[in-house]
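Only one protein chain is missing; all other protein chains are in place.
Our next item is subunit A:
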Amino acid sequence: MLKVQIGTNLCGKYFLISTACYGVNYTRHLFIQRETPEEDLKPEDYQQFRDVGAACLSGGDGQQLLKFIQDEKNQVTSLILDGRLTLDESRAASVGLALSALHKQLSRLPVPYTQQQEEADEHGLCCCCVALATFTRPFVDGVKKKDENCNPTPEDDELKAEILKFCMLSLKEPLLEAELNRDRKSTLWLFAVEIMIILSAIRESLPGLLFFSSLRKFTTMDTDLSKESAACLAYLLFVQLIAMDTFPAVFNPVFILQCNMEHINQLLSRYAISKLQALFAKSLEKVEDNSLPVGVLDLESFYSAPQILYLINTSDCYFFPNVLCLFYTNTISYRSLLCRCMLKTSHHAGVEGYIVNNIRSQIQSTIKGEANKWFLGTELLLLLELVLSLPQAAETDLLTNMDKIMESLNLLRYLLTRDKELKSDADVWEELCRIKDEYLKMLRVCISMSRAYYSAEMKALKEERKLKQARSTRLLKTITVKHDKVSHMSPEVQYQVLQSALVTFDLMESLVVRIDEITEEKQGKPH
């Protein structure tokens, strides 16, 4: 509907701003001489600037408008702003639209990632950020004044919501991607500071955005935006320390770590590696040694922790030694966390068996090494709960899970031979025994059920063979194992398969019996 052109004529002296409104058949042309003294501008010019500004935005020419503002900062900005401030009908909505449209233009520009690129500002991103911040200032100041005079209206609340949306958009783009360095206060750094100032001016509580936003319904934006922006905000606050001096100092570091894990996961999904590493390290720094409850690690948000550590390990981030140290001294052992994760998610008996073996070696070295004794406490129990469990209880397929079960039984046998060291914590030992007893009970049931089933199959096979030998020389028979048919096997091979299954069960049972023997021996011994 509205077409806009901004240009200069040949001698660069005049701006031609023309608007053509096709629907209504009228056009306005405005020649404005550059550096026109203020007094020579007529009231109609103010009006037209305003209309042109609106037209620019609705036509998607926001970038041009921004450049225009930037270039003619002193006079034109104030004119256009004056115009804006007198917009009465749904001011908040139109401000919101203006900001969104301008930001959209901004987000198309590539983000510089080196210092040289940022200083060169080839594509003008930094410049536009400054202009946008300038543009927003009067609205923010207006809202702030209203608050101070204690007479905000619902209209003001709407305006605050639109300004908040603008801040969140800016946090996502470009700040989430930008390289920020506290020691080098670049343009983008200053833009970040500006955003924080705006958030404070519109009375937006930072703890509210970072820690308590899950229950909040944002009227002007969707949850994805708010999550990504909050992650960037957490980085700016905790790592770059922007606005940190006025942030409440009374939060529990464990709580902060829990909340930040959500943000770290967001950064992980955006592959903002250095940012998330820094945030992770900073959050761990403040947690007191041995104060992180092990149960916290079972929260879903912590399942990315091994992934993060892996990323730290494989990059040359200088946080690497610090974070690992923190991790070891904070009652979390990297390996045990990794083990727990993999046991829960791998669904592959071979892998699980390997991990259980790994756990045994770790326990071995812990006992020998005299260090990290806390590992043999609650953490060990949590690991054992995962290791000494049958996924489908009594109906577990022992053959599929054979690797894991055999390793688990070996681990149990090892633990029992090391009872002296482990009994030092009586509660832990008692719980360990309980887990062991439950596991073995279930396993025995499982073995006998499996053995019965396979024996029956073997018997049926023998009977079939006898009958067939009596009748004919047909060789093929189908066995149904679970829902699949095992066909194309000769009876001899089938027999061998069943036979080896039974042998496996015998092997398992003999291990169980051995464990029982050891238990009895130990109980018989005096303390």
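In this text, a contact is a pair of C-beta atoms (placed from the backbone, for glycine too) under 8 Å apart; a residue touches a chain by one contact, two chains touch by 3 or more; residues count from 1.
Keep in mind that, in the parts below, contacts and distances are computed from a predicted model.
Name of the non-displayed chain as stated in its UniProt record, restricted to "Small ribosomal subunit protein uS7m", "peptidylprolyl isomerase", "Leucine-rich repeat-containing protein 58" or "glutathione transferase": "peptidylprolyl isomerase". Interface note: of A:246, A:469 or A:523, the residue touching the hidden chain in the full complex is A:246. Summary of contacts with the chain left out: across A:288, A:430 or A:492, the touching residue is A:288. Mapped onto subunit A, contacts with the missing chain fall at residues 24, 37-39, 41, 43-44, 46-47, 75, 78-79, 81-82, 85-86, 88-89, 138, 203, 205, 207-208, 211-212, 215-217, 245-246, 248-255, 286-289, 291, 293, 295-296, 298-300, 344-345, 347.
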